[in-house]
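The block that comes next holds subunit A.
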Amino acid sequence: MTAIAPAARPLSRRLGNVIRLHMANPFTIFLTPLLVVSAIFAINWMIWWIIRTLTPNDPDSVANVSAGFQYSGATLWIFVYMMVIAIMAMNLTFSFALGFGSTRRDFIVGSGLTFMGLAAAYSVVYILLAAVEAWTGGWGVGGSMFNSIYFGIDSPWWLRLFHVFALFVFFFAIGSAFGAMYVRYKARGLILFFSVLSIGILGGAALLTVSGSWPAVGTFFATVGFTGAYALSLIVSAIAGLAGYLILRRATPRS
Partner candidate 1 sequence: MTAVVEVRDLTKHYGKVHAVDGVSFQLEENRITGLLGRNGAGKTTLMSLLTAQEFASSGSIEVFGASPLENAAVLQQLCFIKESQKYPDDFKVKHVLRTAPWFFPHWDQRFADRLVTEFRLPLDGRMKKISRGQFSAVGVVVGLASRAPLTFFDEPYLGLDAVARQLFYDRLLEDYAEHPRTVVLSTHLIDEVSDLLEHVLVIDSGKLLVDSAADELRGSAATVVGGREAVDRFVGTREVLHRDGIGGLASVTVAGLDDAERAAARSAGLELGQVSLQQLVVRLTSGTATDFTEELSA
Partner candidate 2 sequence: MDESRPIFQQIAERIENDIIAGTLPEETQVPSTNEFAAFLRINPATAGKGVGLLVEAGILYKKRGIGMFVAAGARDRLLAERRDRFRDQYVAPLLAEARKLGITSRDVVALITDTQKENDS
């Protein structure tokens, strides 16, 4: 005679557990990113203030300087940090979740949902801060952190929201893929992957240069515009997510 286990708890409950697990320590998911962003913001504000003070006070110069700020890439660090969060989450939380009896499938799907949720939440906050930024005239110094050229300055807010969301998702996705690779193949695998990737990128760039195709690339992006580019990035994100899923399915929490 064999003992039989009762039915599994509903999927929503199991996925919810994984999501809660990622959020269990608010420090990692919310507070540290907040600190990082605040620090970046503070540094940027100082720079804006210094430059602003040194700029002559005529409207043209001020407008020039403010426009210049819009090209600052400072804001990108926030997104890159999302990749870091995803990598850490994959590595540490995977072993923990599996140790406590979660299935790999539940963990992957739950993590995916967590990241999508975070991306959505952060995007909303981001756009709200952009509004505040515009309203305070660039935080009182004409600065530009959340109204960056990279998201389309003159686009309506809901389009910018989409752009920001897509970028958050992109970094979460590749972070998940890298994290999954690390869990399964460890440092050696990751190094191998990046080596191949670098060769691939350099090779691709070389090919484009030799065949004189850079202008074509430029035209392509000009045609699709920001929205198109970000929409395409979603495809890349989906592929990265799928890759992470396939990799993690055979991974073990072995130390």
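How were these candidates chosen? In short, all candidates are chains of the complex that A comes from, given by their letters.
Assume contacts are C-beta pairs under 8 Å (C-beta built on N, C-alpha and C of every residue); 3 or more make two chains touch, one makes a residue touch a chain; residues count from 1.
All values derive from a computational prediction rather than experimental measurement.
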item	value
Touching partner of subunit A in this complex, picked from 1 or 2	1
Candidate 1-touching residues of subunit A, taken from the complex the two chains share	1-9, 14, 17, 20-21, 24-25, 27-28, 88-89, 92-93, 95-96, 98-106, 250, 252-255
